[in-house]
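The block underneath contains the structure these notes are about, expressed in structure tokens.
Now for chain A:
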Amino acid sequence: MRPHRALPAIALLLLAACGGHDRNAATHPSTLVMSLPADADNLLPPLTTNETASQVGALMFEKLVEPGDALNTVGDAGFRPSLADSWTWSADSLSIAFHLDPKAHWHDGVPVRANDVVYSFRVNASKDVGSPVGPLIAIVDSVTARDSLTPVFWFHARSPEQFYNAGSQIRILPAHLLQSIPDSALKTAPFGRQPVGSGPYRFARWVSGSSIELDADTTFHRGRPKVDRLIWSITPSPDAAILRLFSGEANFTEYLRPQDVAQLARHPELKAVHHPALQVFYMLLNERAANGRSPHPIFGDREVRRALTMAVDRRRAVNTVLDSLTPVAAGPFSSAFWSYDSTLPRLPYAPDSARAILDRRGWVMGPDGVRHKNGVALHFTILAPSTSTVRQQMAVLLQDMFKQVGAKVDIERVDFAAFNGRQQAHQFEAALVGMGLDPTPSGIQQEWTTQAARANGPSNAGKYESAQFDAYVDSAVRAMDPAKAKSYYHQAYATIIEDAPAIWLYESSLVSGMSTHVQPATMRADMWFVHLADWTVGDGAATSGSGSVALAASAH
Partner candidate 1 sequence: MFALRWLAAGILVVSLCAALWRLARRRDSGSRFQGALARYAAHPSAVIALAVLIVLYCVAAFAPWLASHDPIEILAPSLVNHAPSATFVFGTDYAGRDVFSRVLYGARLSLTVALLATLISVLIGTAYGVTAGFAGGALDAIMMRIVDAFLAIPRIVLLIAVGTLWSPLSVTSLVIVLGLTAWFATSRLVRAEVLSIKEREMVAAARALGARDLAIVRRHVLPNVLTPVLVAATLGVAGVIINEAALSFLGIGVPDPTPSLGNIIRDGTPYLASAWWVALFPGLALVITALAYNLAGDGLRDAMDPRQVDRS
Partner candidate 2 sequence: MTAPLLSVRDLRTYFRTSAGIARAVDGVSFDIAANESVGVVGESGCGKSVTSLSLLRLIQPPGTIEPGSRIEFDGSDLLSLDDEAMRRIRGNRIAMIFQEPMTALNPVFTVGAQLAEVPRVHSRISRRDAWARAVEMLSVVGIPDPAERASSYPHQLSGGMRQRVMIGMALMLSPALLIADEPTTALDVTIQAQILELLGALREKTGMSVLLITHDLGVVAESTSRVIVMYAGEIVEQAAVRELFARPHHPYTEGLMTAMPRAGERRERLTVIPGTVPSPYAWPAACRFHERCPYAWERCEREAPPLYQIGEGHVSRCHLAVEPERRASPHLPLAARAGAGA
């Protein structure tokens, strides 16, 4: 081999040799490496729209108060202090004064003061910025600074969740760094790529497309976080994120699909953690026909919808596709809500009475095992996203169960973007939908009321309209007394369950995958990452290991 041609081979060996050395490099302070398939977009909270950016933002910016893990959003009982130590209501409860923790400070050393809160409210409410929080804080008239440590919130009117909306929606921003920038220019401000916050973690590095890194703020006013470094390790696709966890280059990944969980058995160094999630899955029935005006020949009839619900053995379906741990959903709400109670009625699995109802409604069984009613066959299509194996398996099981009661079902698989598009354009008959819920039960008002159906937006695509249900929801949302609110919610839930606008399938719990020596703190249903500062990585002591396999194996 000519000398100059051997050079590349020698170089490769050198690289390989130093590879080994790098593997067990000096021990690193406890580090949580989270692999996930999406890069952040803008780290300025009011401009954040994607999941990664909201996670990073949540650990760098604080709210005034934080809801407790029970997510009781009515009144102020269920809340605990964050940026504000304490708060006092005015006599007519039309204003609340928050007392900031004097020790709170921005990562550049400047202390947090009331005018930061005033500025933050103004920015989040401004039309130019278009913050997603805007509509939620519409109930707040204005915010003033009584003194340098006491911002005061003034309200238009009293409402059960006024404290929640005021103190726990806005993440406080450093006015001294941002107020000189006009609102419309905030979008392209460099702050969005290099933010300064007041939270437990300060910004370290952002290599776009590769990693975002935060270091613990040792002087944080609520105590030093246990995990020293948080790294969001970004991959191009969900598959690559799982690959990174399994190869040991990451020690946490937020979302494992059922098939990934099955695969975890082969990796002793990893474990799966189920934690509640505010997410409910159901088969939405479109009550309008294709022309969007006349009722759908099958789903327009409430009795037929009830019959189809009774034809489905929901418990067996959930056990087969997922596991027995996952609860069967009662309705479009989460069992974690304070407004939930176990006495709610449920449509039973009763195929015989389902057949009886269908007969009574004139759906005569045809020779080919499919029912007909004045020329229309009991035949409809279920739309399912091709990327979700769980929903595809569920569609196959439902198809089989409906066949037992004489209903012919086709399954149409489309990719995710088309799945959303078809629902919004009402070009579907039935669809296996997964909906994320707001932490507060009042969210049902935006999702299922007649007003939502008529708004022609993405909500209530099935066009469920029930005046009685609307009335109950309105009074529940307005009731100041939690007990009265709960009884109204009960009647609203009972009504929608009886009307069966959709076949409620399961409340999915999120499954995260992590290395065995990561101990997570409580993972709150709406935001699993809110207590990330209290997690511990390794047996508390600095765990060694960086790069691939060593990271995972270092605990043994």
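Candidates were picked such that all candidates are chains of the complex that A comes from, given by their letters.
Operating definition for what follows: contacts are C-beta pairs under 8 Å (C-beta built on N, C-alpha and C of every residue); 3 or more make two chains touch, one makes a residue touch a chain; residues count from 1.
Only a predicted model underlies this, so the values are computations on that prediction, with no experimental measurement involved.
**Q** Which one touches chain A in this complex, out of 1 or 2?
**A** Among 1 or 2, only candidate 1 touches chain A here.
**Q** If we count contacts the way the header does, which residues on chain A are in touch with candidate 1 in the complex?
**A** Residues of chain A touching candidate 1: 238-240, 242-243, 246-247, 259-260, 262-263, 266-267, 320-321, 386-387, 389, 392-393, 396, 413-415, 417-418.
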